[in-house]
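Missing here is one protein chain; the remaining ones are kept as they sit in the complex.
Lettered A and B in written order, each chain numbered from 1.
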Amino acid sequence: MNKRTKQKFAFFFFRLFSIIIVGILIAILGFIAVNGIKVINWEFLSSMPKEGMTEGGIFPAIVGTCYLIIGSMIFAVPLGVMAAIYTVEYAGNGKFVRFIRMMTNNLASIPSIVFGLFGMALFVKGLNFGDSIIAGSLTLGLLALPLIIRTSEEALKAVPESYRTGSYALGATKLQTIRKVVFPCALPNILTGIILSISRVSGETAPILFTVAAYFLPSLPDSIFSQAMALPYHLYVLATSGTDIEASRPMAYGTALVLVVIVLFFNLTATLLRQKLSKNMKNK
Amino acid sequence: MLKKLSNFTIKSLLTFSGAFAGITILFISIFLFKEGLGFFKKPAVEEGYSLYVNSKNRVEDFNSKRIKEIFDHEITNWSELGGDDVDILLFRMDDIFNYYSDEELGEEYEFLPEKLAEVIKEEEGIIAFVPHLYSPAEYSGVKELSVPNITPSDFFAGRDWLPTATPSPLFGTLPMLLGTLLVSFFAILFALPLGLGVAIYLSELAPEAIRKFLKPIIELLAGIPSVVYGFFGLVVLAPLVQKTFNLPVGETALTGSLILAIMALPTIISIAEDALRNTPRAMKEASLALGATHWQTIYRVIIPYSKSGISAAVVLGIGRAIGETMAVLMVTGNAALIPTSLFDPVRTIPATIAAELGEAPSGGAHYQALFLLGAILFIITLFISIAAEMISKKKNYKDM
Partner (left out) sequence: MIVTKNINFYYGDFQALKNITMSMDANTVTAFIGPSGCGKSTFLRLFNRMNDLIDGTRLEGECLIKGKNIYDKSINIDALRKDIGMVFQKPNPFPKSVFENVAYGLRVNGIKDKKFIADKVEETLKAAALFEEVKDKLHKSAFELSGGQQQRLCIARALAVEPSILLMDEPASALDPISTSKIEELIHELKKKYTIVIVTHNMQQAARVSDKTGFFMLGELIEYNDTKKMFLNPDKEITQNYITGRFG
């Protein structure tokens, strides 16, 4: 076989692999969409579950997920953005900063179940919050933290140095420069990172298993110390150990579809925002 | 003055935020290990219970495995353990009613310990599993077994994971260690060629229009939640595997590997693609100018040049596979048994923690064992993350 033929072979397979990847995505999304759409209607989205999860809706799970998103972002966004400001604007390039960066990277690769374990040990048991929205939010916040730090860092680094020097030359202090020039400039990209982490957080199950999630609550949560239902956990239980798995199957599809739509909505928003922003930056 | 103070406050706040990640890792290690290492201080018998034998019984050597074998009727005579030739008589709390009536034991069982002691004194070969509350130890003729604590070898080399067995729960993690290894290994085996191929396609072959289309698709794949993958695997992949290979159930290690492979793909593809794209153009041109084909250039020059980036991609993919919880939990069946083939159901470490933590009584041996597993998982993934960073920093070749 001469080398041109070998090349044809190899390249054919690589093209095939790429088609397979697209196929997998279509298969997964398509399957969930097709089966889930049958179940989605206003009642499904807005009412409480009934009849042992075989009828009714998933409203409380949607509400719970919203609370968790808000809670985790309240915790992770200020902390993460400030950490990024520190490493990019203040710290030099010495051992301490490199150590911090390494720790952030390591935090990013910790499996979600370890976060769940830690969250349970510290927030639920140690600080005695019990299974609660606050425990779940804090745990999810920790999970989202490295992501927010990383994207905020890149956003800040992308601000041209000339903006800073220009500001200093006019007599502004470092803090003023950050507040009035650097941060506003980096804000859109920081927002993109936040949206991306919202997408991540709404889909996570393991961190909320032992910190907040409940399978069935008769009413919506009334304080941050109460338990809540959440979409990913709801899907998990419906699919594996609901009271009647077969009969709950349609609800499971519906839940999966709602979850996927929410997650992908945020994901796509962030991606499109990023693309649009990088085009703007290029024009500058 | 006020300005200086506020500047200082802000700076400290920022520094604290910066260090927060490190602080968190520290805390996670502390909590996990504190709880986990307490495990080795636990006795090998279920908490709150003890084992009692006839005081003439000379056997001293007991561990979790032996106790299990005794109570499973696998060992039936004390001579097998170095004692006298007496048949073992198993005795659990309920058996007391074979000997005495309710009245004899007292309304609130106040005579129970005494009666228990009588039975033990009578039966030479007896071994009784009794709550501390009713301990007959103070009576003559009764000997309380000193059971050793659970040992690391029980944990790491034990082949059975039966955390709820009585009297002696077994915490052998070999099934989960092997399960994790099996599933992750095959996941990478499937994902690596596929991922590398797509990375090569994206970086060297794809026209710009297709690239713009494919990259978001891969990011979408990365964004799908783990539980959704698990659901898909459960409802589509598992039945498929079941039918194709004619198995009793579709929840197998193979199914788990397939789903994990799909989940690890985006990581591998994007990191490898970045590495391949960083190959200097001049090097590619030099190869082509010598008459090499594009493909020859790719495997003889571009891939060797990008070795460290590709390795980092693989290592991170492995890390992703090992730490994955929900998808594997839903799709690999629920058997904490040592797998003998890809078609057996398995349990991985993260799946075990997720599945059992809710039912383990807080502070008990099971609870602590799960924390210990979590600590081990934490260490493994920390290791992998550090290794990946070191690999990608290691520039084999000076930049020209």
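FYI, a residue touches a chain if its C-beta (ideal position, glycine included) is under 8 Å from a C-beta of that chain, and two chains touch if they have at least 3 such contacts.
Not measured: the values here are computed from a predicted model.
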Discussion item. Given that one chain is not shown, which residue among B:81, B:181 or B:283 touches it?
Written reply: B:283
Discussion item. Out of B:221, B:275 or B:301, which residue would touch the omitted chain in the full complex?
Written reply: B:301
Discussion item. Considering the whole complex, not just the chains shown, which residues of chain B touch the missing one?
Written reply: 280, 282-283, 285-293, 296, 300-301, 304-305, 396-398, 400
Worksheet item: Please identify, in ascending order, the residues of chain A that touch the omitted chain?
Response: 3-4
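Methods note: only the chains that are shown with their structure count from here on.
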Worksheet item: If you average the CA atoms of chain A and of chain B, how many Å lie between those two points?
Response: 24
Discussion item. Going by the contact rule set out above, which residues of chain B touch chain A in the complex?
Written reply: 7, 10-11, 13-15, 17-22, 24-25, 27-28, 31-32, 35, 193-194, 197-198, 200-202, 205-206, 214, 216-221, 223-232, 234-236, 262, 265, 269, 293-296, 316, 319, 322-326, 330, 350, 353-354, 357-358, 362, 370-371, 374, 377-378, 381-382, 384-386, 388-389
Worksheet item: Considering the complex alone, what residue numbers of chain A touch chain B?
Response: 3-4, 6-7, 10-11, 13-15, 17-18, 20-22, 24-25, 27-28, 31-32, 79-80, 82-83, 85-87, 90-91, 97, 99-100, 102-114, 116-118, 120-122, 125-126, 142, 145-146, 149, 175, 199-200, 202-206, 209-210, 232-233, 235-236, 239-240, 249, 252, 256, 259-260, 263-264, 267-268, 271
